[in-house]
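The structure appears below as structure tokens.
Yeah, one chain of the complex is gone here, protein chain that is, but the others are all in their spots.
Note that the chains are named A and B in the order they appear, and that numbering of residues resets to 1 at the start of each chain.
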Amino acid sequence: MGSEPITLTIRPAESGKKWSDESLERARRIMARYPEKRSAVMPLLYLAMAEDGRLTNGGMEQVAELVGITPAQVLAVASFYTMYKRERTGKYLISACTSISCMLTGGDDVFEAIELESGVPHGETDEEGLISVEHVECIGACGGAPAVQVNYELIEGVTPVKARELVRWLQQERPATINTDEMQRHFGGRRSFDWAVAEEASAVGPYPAFQPFGTVGGVGEGE
Amino acid sequence: MSRPLVVTRRMVDHPTDSHTLDRYQETGGYEMARRSLDMTRDEIVETVKSANLLGRGGAAFSAGLKWSFLAPDRPAYVVVNADESEPGTFKDRQLLERDPHQLIEGLIITSWANEANHAFIYIRGEYPKPARRVQQAVDEAYAAGYLGEGIFGTDFDLEVTVHLGGGAYICGEETAMINSLEGLRGEPRLKPPYFPAAKGLYMKPTIVNNVETICNVPHVLAMGAEDFKGIAHPEDTGTFLLSLSGHVNEPGNYELPHGLTWREIIYDVAGGIRDGNELKTWIPGGASAPWFVPSLHLDMPLTKQATADAGSMIGSGAVVVMDETTCVVRAALRLVRFFAHESCGECTPCREGAPWLEMMLTRIENGQGRPVDFDVILDVSDGISIGLEWPPKMTTICALGPSAVSPIISLRDHFGDEVVAHIEGGGCPFGRVEEEEVVA
Partner (left out) sequence: MTARETEGVLVTIDGKEVRAPEGELLIKTAEDNGTYIPRFCWHPRLKEVGMCRMCLVDIETPGGSMMVTACTNPISDGMVVDTKNDRVKKAQEAILEYLLINHPLDCPVCDRGGECPLQDQTMSYGPGETRFVEEKRHFEKPIPISDLVLLDRERCILCARCTRFADEVPGDPLIEFKERGYGTQISIFPNQPFSSYFSGNTVQICPVGALTATPYRFRARPWDLKAVESTCPHCTAGDRISIEASQNQVLRFLGVDVDATNRGWLSDKCRFGFEYLNSEDRLTNPLARQEGGTYEEVSWGEATSIIAQRFGAIREAHGGDALAVLGGAHGTNEDAYALSVFARDVLGTKNIDCRMDDALGTRLLTGIDRRARISDVDTAGTIIVWGPDLKEEHPTLYLRVRHAVQELGANLIVIHPRATGLDDRADLKITYRPGSGSDLLTQLRGGDRDDVNALLEASPVVAFVGRTGYTEGPTMAEAVASWILELEDSRVLPLARRANVFGALDMGVAPDLEPGRIAATETGRDTRQILGGLASGDIRGLLLVGADPVRDVPDGSLATSGLSGAEFVVAIDMFHNDSTAHADVILPALGFSEKEGTVTNIEGRVQKVNRIAPGSGQSRSDWSIIADIATALGSDLGWTSEQEINDAMMARVPAYAEASWDALDWEERDGVVVPAPGADVPVYRPEMTTQPTVGAELVLHSARKLYDDGVMMRKGPSLHRLAPGGFAHLHPDDARRLGARTGSAVRLVTKRGEAELPVQVDPSLHRGVVYVPFNQPGVGPLGDDPVVRVTAVGEPD
């Protein structure tokens, strides 16, 4: 204790590396979609995740610079939401719902099966950086409970057995992109409602696949 | 029993392509939007008001009345609340995925009626597929000249931005949603003074409506107020989407008229309880609503007023059914855990109180309950929602805090014995595995 002087110095931006021109251009287009550029913080944070695989300090600094606020203000926003992953995150983020309807229909067992099969407990990532596991609150699939998402692509009517198969499939096949229909076909069961047509777009990382962010992989890409 | 379909008609009739622009137009789509541009703001607001279209996002507030409060300052904005995160609710997802043009048409009319030239569709981040579908439909609408500059050849401009959330239930609360859209933390604003219709997005007049509410708008205009009111119940007009889940044989979304009894809903519509089990309790309107029990509520009709009189709410239309095998302490704990996890942390009672409740319930479920615990739980709840009634006398900024207390009210009113049994019996009588200690 006592009052030795403390000296903190402003550190240069984490990587010094800036985004690719393509991402900066995309960021500019995203900002143009809003009356005020600060409103673009959330989509830009997804863009930052797509750049680095997770939300890095450098990514937040870049977002801050783009919209003209301080990095502390960006962190305040980013840390408020659960989907901006600041920790190292796997290529596949498995999110198992354990909220009320899924819990009533066996979601806890599904989650446990995923943890056991992958060896990754809640909130963590395997050594290789392949799979991250989390249990999440309601993901709006209660009619098809229990439900699981991989990179936010939904599978409904999952059983513990199917959940283990899903994990093994991810580990062995290492699909380049994650497609909801494909997973539903192999690992799902009853759905909340019928899906009309085949879903072409696929996710490539632990962030939602949405074309304006440039975070859609595989087919369906393109402006 | 006749079941008039309004917002799900197209997807029932055309299961493979209800989401396409072609099918939408072929079934009369965008006609009402086109025609509405010849109507005045007052005409539209008046029609929606007299049709008594109630908001479907939870508060069941008259949409037309809300629009009539729009302050004169401009620009004005419209925000579609597609943040659907209330546990048990999945109806908006179906509307977004299966009939996105219906939403866009409703949005055009709503924006025109509220003199907005920029509208936002705020979709929860965990819904990338619905977002893709909506974005695709928006792109199509732009290409067709239904969005953008001078839509339908008039001089009305309308920009629509699809915005993805970041994983926060609280952003479904309209003022939190507005903060989130401004690039701020999704913390609710104080009401007063920040009523969105007066000071909303960028402090400008803003209308926030739920997806289903907006989807109803073209139909209200097409049918006219009287016919819309004639669909079913004279006060709770039109139809509404129920998301049925839990221990029923046929979970799913059902578009229903108001006024059915709970018995009809659970046993006829949802096919009864799984495995022939006994019904124990159900949540009538989303995780925030106090629960109903068969002995008191089974033959009660589902209307806004009847539900309110019975101390609960129709909320987001999410019905979660629990059978006799359910440990209600665990169910309550999961709900409280949800609210604790989703509390924005702005106000003291919700930030500190809800996790405290979660900790105590976890102990009780795990067999470490103390005799005083239930009293402490009730008293801590009382500090969040004084008097422990519904609607609540809340000590918080928004309704999330008191929502966390609804499961406690339900335990107190219907399942006190089961709580005591947990405490006295040193754990869950249903013999479930230990509940993980999570706490936010």
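By our rule, contacts are C-beta pairs under 8 Å (C-beta built on N, C-alpha and C of every residue); 3 or more make two chains touch, one makes a residue touch a chain.
On a predicted model such as this, the values are computed, not experimentally measured, just so you know.
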Item to complete: Return the single residue from B:140, B:323, B:342 or B:435 that touches the missing chain.
Response: B:342
Discussion item. Tell me which of B:36, B:237, B:396 or B:410 is the one touching the absent chain.
Written reply: B:396
Worksheet, complete the sentence: Across B:49, B:304 or B:351, the one contacting the chain not displayed is B:351
Worksheet item: Can you name the residues of subunit B that touch the chain not displayed here?
Response: 168, 185, 190, 192, 340-349, 351-356, 359-360, 363, 370, 372, 376, 379-380, 382-384, 386-387, 393-397, 439-440
Discussion item. In the complete complex, the non-displayed chain touches which residues of subunit A?
Written reply: 1-3, 5-11, 57, 60-61, 69-76, 79-80
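Note that only the chains that are shown with their structure count from here on.
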Worksheet item: Taking each chain's centre as the mean of its CA atoms, how far is subunit A from subunit B in angstrom?
Response: 24
Fill in: In the complex with subunit B, residue positions of subunit A that touch it
33-36, 38-43, 45-46, 67, 69, 76-78, 80-84, 95, 98-101, 103-105, 108, 136-145, 149, 152-154, 180, 190, 192-197, 199, 201, 203, 208-213, 216, 220
Practice prompt. Enumerate the contact residues on subunit B facing subunit A in the complex.
Written response: 11, 15-19, 75, 84-90, 92-94, 97-98, 118, 124-129, 131-132, 135, 159, 161-169, 180-187, 202, 243-247, 251-253, 283, 287, 318, 320, 322, 326, 330-331, 334-335, 338, 341-342, 344, 433
